[in-house]
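This report refers to the structure that appears directly beneath it.
For this depiction, one protein chain was excluded, whereas all remaining protein chains were kept in their positions.
Order of writing sets the chain letters: A, B and C. Residues in each chain are counted from 1.
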Amino acid sequence: MGVLLQTKNISKYYGGIKAVQNIDMQVEEGEIFGIIGPNGAGKTSFFNVCTGNLLPNGGEVWFNGKNITGMRPAKIATLGVARTFQNIQLFNFMTVLENVKIGFHTHEKTNILDAILHTKRYKEDERLTHEKAVNLIERLGLAKESDNLAGNLAYGVQRRVEIARALALNPKILLLDEPAAGMNPIETKELSDFIKQLRNDGHTIIVIEHDMKFVMNLCDKIMVINFGKKICEGGPDHVKSDKEVNEAYFGKGTTF
Amino acid sequence: MYLLEQLINGICQGSIYALMAIGYAVIYGVVGLVTFTYGEIIMMGSFSAFYYFILFGDNLFFALIAGFITAAVVGIVVHKVCYQRFLDAPRYISLICTIGMSMFLKNFATIVFGSEMKGMPAFFAGKFIEIGTIRVGYMQLLIIGVVIALSLVLTIYLKKTRMGMKLRAVSQDKKAAALVGINVKTTTLIGNCIGCGLGGVAGILLGVYYNSVLPTMGGMAGLKAFSSMVLGGLGSISGAAIGGVLIGVVENLGIALTSSGLRDVFAFLLLVLVLVIRPQGLFGKKGN
Amino acid sequence: MTEKLKTFYNKRKTIILLVLFAMAIALPFLIEKGSVMSLIVRIMFYIILASSLNIINGYSGQFNIGHAGFVLIGSYTLSILAQLGWPIWVLYILAGVVTSIIGLIIALPTLRLRGIYLALVTLGFSEILRLIALNWTGLTGGPMGIKGIPAPWFFGLRSTAPHNYYFIVLFFVIICLFTSYRVINSKVGRAWMSIREDDHAAMSLGVDIRKYKAINFMFGAFWAGVGGALMAPFYTFIDSSMFSLDEGFNILSMVIIGGQGTLIGPVVGSVVVNLTTEIFRFADEARLLIYAIMIMAMMWIRPQGLAGTSRSVIANRSLGKERGTFLKKLLKKKEVK
Partner (left out) sequence: MLKKVLVIVMCLSLLVGVFAACGDKAEEPGEVAGVIKIGVAAPITGNFAEYGKGFDVATQMAADKINAAGGINGKTLELVVMDSKGDAKEATDIARKFTEDSEIIGVVGDFSSTCCMATAPIYTEAKMVQLSPTASHPDYAGMSEYMFGVMGRQDAEGPFVAQYLAAKYLGAEKLAIIYLNNDWGVSAQSNIVKGADEIGLDIVALENFVDGEKDFTATLTKIRQTNPDTICLVMFYNEVSIIAKQIAQMGWDDVQICALGPGTSEQIIELGGADVEGIATSTPFYVTESDPVAWAFKTEFESKAGFTLNVHSACAYDAVMMMAKAIENLGDNASREAIAGELASMKDFVGITGPIIFTADGDVFRKYKIAQIEDGQWVQKTDYDYAD
């Protein structure tokens, strides 16, 4: 099991505000890695640097033995990094099936001429994409929503569609930004099981959350960020007992 | 020396663009929608002054007030028809609506006011100051003065007064403004009226300066105002003014060096270049 | 109502299309009057132009309001080369190719611009192109325009009579709609729509936004060029005044009145707009007044366009920061929870 995603000394500033400061992170293949921290700690900024949506002010991001710092998000996605967004960014006016089909974008080889002439390549692509998309939708239990507009779905279902869309990329690593936000306990439990299932299927997963319980139950390894700095890293038990973490999260004097 | 002369010509002409752009900047800032009716607002202001002069005699100051009021009233109509309903909708809807409104006002003016060019009374005729061999007329000085005064007064108004504060709040975030108890509907309406009123004033000075009032005068005027504002940076009042002057200068220097027929080519080339290099405009904030 | 129509269409797709095609072929034999045919041909020009603009505005959510510039390139390319004796049939396509290259040249530096900025840049380019056409007398005839543009040979006929030219235009209308349909229902079309809906999400899925925006511009420009090229031999004379900004706005209103983001929308739009201006001819000087009122009424009653479904309302989101009614709905949903 090698290191899949690694950041070296990453910093990101907005004007004078230091959103992320010198964060090192190593995510190994096959693990579920949690990033936690209070609101505004810089989790999402850090995430966006990893996926190329933001350029870091300093430091490097390595993925699968390749320096991906400064690459465009689309390129990084092609290498096998998929993500979801904190505030669900589905293609609202497209159906669930179409949403998932776009996930297969990087696997299709059709160009505009193929599309116009309906060449072999187009037909092959469309057939495969359709098959795979339908499979994926079934696997995620979304079959009956397949032809509904993504925007009309219930919140929890939208989360799942977003994950399905990301999975369509067949990514080596999947980054989930607050997947449990706005879910009720039952949905959260389902999600947790689902993520574990994904790991068993061979995906490496990074999860951002501020729901401690969710993370503690799910992750193999956890990194805690506060005010843009890494304050702790380790297994759930290690993090639970860390004094600094408890202070950051619950104020001084409280313990878990 | 020759280029200096052309530079001064450019500043004078640019000040007219600036005058028009200020009103546009207020409208865009507060309402947050692109409008293609602004040129016709300018035209309506111009016509209102034309009739004011006929009915009540040649008093420029009162004509400006009348023009401001007329344009603001037209602004209310435009607001009710083209903006209010579409504030939350995709912007192209109100944009098309303003194209329709512009067509309506232009044809309305052609039918009611007549299609031929009309003149304005002359003010400060034959009065000028001389800089070297160049004469700058009082009218030009008045326009430059009005531009500077308006930029200052508007900036102070927006920064210091209660209403100004509300306008700025609405321009930054309508939802947040509504949450803190600002009546967004009325505030955008007032902002639009102020912007349109300024457009009316610009129209009058434009009509008097060039001595021409036409139903079709709005098209190019509105376009130049729009371009000046975007060049300066969206919603920035002094930016819009500077953008206007800049376009004027570039156009006139372009004419000096090549041919007069290429005037608008220079204006739009400048615009395209600036936007390509600096998409937020010269003085706009990034991430807008 | 639209939903019912849609299911009806899907059920009997082949038959409906065949009937439509047969009607289109029969049309010139049923209509005797050249003036009516000429109006129909004009409508069909605008179907191509509006469809091409719809590709750009409706499908990838970019905002082009200077479409007349592309039409100009197409028209002039054909007219200039036709003067040199190039075969017209080849020139129809070549004009499209040249226009799409110009489209690429315009698109490349403006790929990172969005919404109002892109709108203004396209408008600026359109005006620049028109002024160049007006001033470059050696190439374009300048204000004198180009006259005597020949029509192509067509089954032994060389005539710009609308009854004959109709078939040429019909051919291109069908090809235009057909190719658009195929492209939209492919990887490329899905990528365009994903950009329109949410460019960040599209990026995260590996969609190369710049590339697909550029392709989108080129495809739209290609058909605008073909449309422009088709017009030149029919009117036999062109000059720069035919490609003013108003012309661009005109095409834009057709797209939006018809409903952007749908294939049929621009078709409906050009039919309705051209018929209306023709019908209100009796109103004399008030003609455009009525047209203007109609545009505004349309935006009040049916902002998604006559043929538009709610899907296309949002089609041009990049122009607005707000997510429109949809966001409201979303917010409400969250509150309920």
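Heads up, the rule we're going with is that a contact is a pair of C-beta atoms (placed from the backbone, for glycine too) under 8 Å apart; a residue touches a chain by one contact, two chains touch by 3 or more.
Since this is a predicted model, take the numbers as computed values, not measurements.
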Quiz item: In the intact complex, which of the depicted chains does the undisplayed chain touch?
Solution: B, C
Quiz item: Out of C:Val90, C:Leu108 or C:Ile279, which is the one that touches the chain we can't see?
Solution: C:Ile279
Practice problem: Check each of B:Phe62, B:Phe123, B:Tyr157 or B:Tyr210 against the chain that is not shown and name the one that touches it. | Solution: B:Tyr210
Quiz prompt | Contact residue for the chain not shown (choose from C:Asn54, C:Thr140, C:Thr160 or C:Ser253) | solution = C:Thr160
Quiz item: What is the set of chain C residues that contact the non-displayed chain in the whole complex?
Solution: 1, 33-36, 38-39, 42, 131, 134-135, 137, 142-145, 147, 160-162, 231, 234-239, 241-242, 272, 275-276, 278-281, 284-285, 287-288, 301-302, 306
Quiz item: Can you list where chain B touches the absent chain?
Solution: 2, 5-6, 9-10, 12-13, 16, 107, 110, 114-119, 122, 125-126, 128, 135, 137, 210-212, 214-216, 219-220, 251-252, 255-256, 259-261, 263-264
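Quick note on the criterion: only the chains that are shown with their structure count from here on.
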Quiz item: If you average the CA atoms of chain B and of chain C, how many Å lie between those two points?
Solution: 31
Exercise. Could you grab the centroid distance between chain A and chain B? Build each centroid from C-alpha atoms only and quote it in angstrom.
Key: 48
Quiz item: What whole-Å value do you get for the distance between chain A and chain C if each is reduced to the mean of its CA atoms?
Solution: 40
Practice problem: At least two other chains touched by the same residue of chain C: list those residues. | Solution: 314-315
Quiz prompt | Contact footprint of chain A on chain C as seen in their complex | solution = 179, 182-183, 185-191, 193-194, 197-198, 200-209, 215, 219, 310-312, 314-315, 326, 329-330, 333-334, 337
Self-check item: Of chain C, residues touching chain B in the complex
Solution: 57, 63, 109-110, 112-113, 115-117, 119-121, 123-125, 127-128, 131-132, 134-135, 245, 249, 252-253, 256-257, 260, 285-286, 288-289, 291-296, 299-300, 303, 313-317, 319-322, 324-325, 328
Quiz item: What residues of chain A sit close enough to touch chain C in their complex?
Solution: 51, 53, 72-75, 77-78, 82-83, 85, 89-94, 98, 101-103, 105-106, 108, 110-112, 114-116, 118, 122, 125-126, 129, 149, 151, 154-155, 165-166, 168-169, 182
